[in-house]
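Complex shown without one protein chain; remaining protein chains in place.
After this line comes chain A, so read on.
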Amino acid sequence: MRTVLALIVTVLALWQGVIWLAGMPPFLLPSPISVAEALWINRAEITRHAGYTLAEVALGFVLGSALGAALAVAMGFSAKLTAVLRPILTFSQTIPVFALAPILTLWLGFGMAPKIAVTVLIVFFPVCSAFLDGLARTPQAALDLAQVMGASRGRIMRHLRIPAALPYLATGLRLAAVYAPIGAVIGEWVGGARGLGALMIHANGRMKTDLVFAALLVLSVMTVVFARLVAIAVARLWRRYAV
């Protein structure tokens, strides 16, 4: 904790030092103090926008995780389905979400829907991919036993493969939680007037760089807290499996 504080103070001092020495105008690089001021003056507006973004992130994360996990289980059941879907999934990740966001806005309007859709697109892949890896790694000894014991494929999935893959799912979820806010913000950049992304674009257009930095700071803190909460929730859920 003390090293983190020391690091923050050092960065702030360097930041302020650069401004003093180079004489940077505030619209290019605002000072830490002016960012703090912008944060305080616009606290109501920033909080409102952060609330929208957080709602999009949470909804997108839940939907995207559910979709990714369900897809992984379906693919875990069928090698044929995996053979068909895996290239499609990989292909879907080659299209930058930046390019998809305007199209999604065109289709889904300027409300929350396109932002959630972009978040889902970002979240489902790491979750699906990590979980699918886990489902393929059930210890062979346990699978042999299950087969000799006369277990059906469904029960093997439910009682052996899914529980054995939960640590992998947890890794996917923790990763997805860090990326989820990026999806929401990309959606907000493209269209609509709500959310931290929209606030940033708006402030940037009016050269209010201090407000852009303030919004960015809030977004970072929000992402760290969200990812931490997901990690804690995941750890608590899985603890009973002792894995």
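Before moving on, here are some points about what is shown:
Rule of thumb we're sticking to: contacts are C-beta pairs under 8 Å (C-beta built on N, C-alpha and C of every residue); 3 or more make two chains touch, one makes a residue touch a chain; residues count from 1.
We take it that contacts and distances are computed from a predicted model.
Within the choices "Cytochrome c oxidase subunit 3", "ATP-binding cassette domain-containing protein", "Thiolase family protein" or "Phenylalanine--tRNA ligase beta subunit", the name that UniProt assigns to the complex's undisplayed chain is "ATP-binding cassette domain-containing protein". Only one of the listed residues, A:A113, A:A142 or A:V178, touches the absent chain: A:A142. The chain that is not drawn here is touched, among residues A:L29, A:A151 or A:L217, by A:A151.
Remark: the residues of chain A touching the chain excluded from display are 139, 141-142, 144-152, 155-156, 159-160, 163, 240-243.
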